[in-house]
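Before I ask anything, here is the structure I am working with.
Excluded from the complex is one protein chain; the other protein chains are retained at their positions.
So, subunit A:
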Amino acid sequence: MSGLVFDRVSVRYGHGRRGLTAVDGASLTVPSGQVVGLVGESGSGKSTLAKSAVGLAPVRGGRVLLDGTDVTRLRGRHRPLQMIFQDPYASLDPRMTVGDSIAEAIPRAALRGRTARRAEVERLLEQVGLDAGRASLLPGRLSGGQRQRVGLARALAGRPGAVIADEITSALDVSVQGTVLNLFREVQRRLGLTTLFITHNLAVVRYVSDHIAVMHLGRIVESGPTKEVLADPQHPYTRELLAAVPRRSATPEDVGRVEEDVREPADPHHPPDGCRYHPHCPVGPSVRDDRELCRTRDPGTEAASRAHRAACHFVTAPSTAGLEAGAPGNAS
């Protein structure tokens, strides 16, 4: 199978009762050459899922396949899956020149000899729009946007089959964010990079992704083509996320109209049974008596049969219903 495939991946930290299952059987496919945006709130497990693929988090179950090979069991130096980190200030060694940082990621077998490697570093720097002369600088002399370009160049240096971009613009100022997003899109399209793009910002994910996957408490609750998921979200959690995005047209009155939900977010150490969203769900069992099913049965098992693979027992019928969740769309 081509592309990057997460197959029922589980990540668990710690042991016994105090353990935390950060990712619970998440399945996700990034088709070759495409960008899948993974959204979710902090603690939803989206960054942990990414880390599991590059060996920075302990995989307890499932597989991560890249073009058919399980990358979590790879031994040796070559890493076909590369990652761009969130904080460009922390992800570059302050004592190592930019050129050395990039050169380090070039596979040994690919290029031998000092001059060949140096030429490759220059080529990579130019690819991300940086002057080749910057190779000799320490990261302290670069701005946040430039550092993030270096981060991209380092990821490309590994000649990856796929790239994971973990919140790559959230540490940047808005005026710089646009530059990095444009560059990323341009490079991604030129090289046809298979990319998992992680962010909490729906506007950003909409801008760069072909597909969107929504994560909640360690599970993928909805996924599908960007346009369709944003226009016709199936899972109530996706709808809640979308509604919370501040809009340009919003006024103080609009903010005032938000319906109130003051319950504490679910404790990831003790996730609720059944559908993990049910205590907060505006169309779930705490609101409607006829939906006790949500308390006991995990809707994820039949997700594949529903529109957008939505993990919800009560999704509206595929492609018929609109945004009105509360409306009794189901035949009953």
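Please note the rule applied: a residue touches a chain if its C-beta (ideal position, glycine included) is under 8 Å from a C-beta of that chain, and two chains touch if they have at least 3 such contacts; residues count from 1.
In this text, contacts and distances are computed from a predicted model.
Choosing from "ATP-binding cassette domain-containing protein", "hydrogenase (acceptor)", "RNA polymerase subunit sigma-24" or "Branched-chain amino acid transport system permease protein", the protein name stored in UniProt for the chain missing from the display reads "ATP-binding cassette domain-containing protein". Among A:12, A:117, A:154 or A:235, only A:154 touches the chain left out of the display.
Across the entire complex, the residue among A:20, A:176 or A:191 in touch with the chain not shown is A:176.
Seen across the whole complex, the unshown chain contacts subunit A at 41-42, 54-56, 77-79, 81-83, 85-87, 90-96, 101, 104-105, 107, 138, 140, 143, 145, 151, 154, 157-158, 173-179, 181-182, 185-186, 200, 202-204, 206-207, 230, 240-248, 250-252, 254-256, 258, 260-265.
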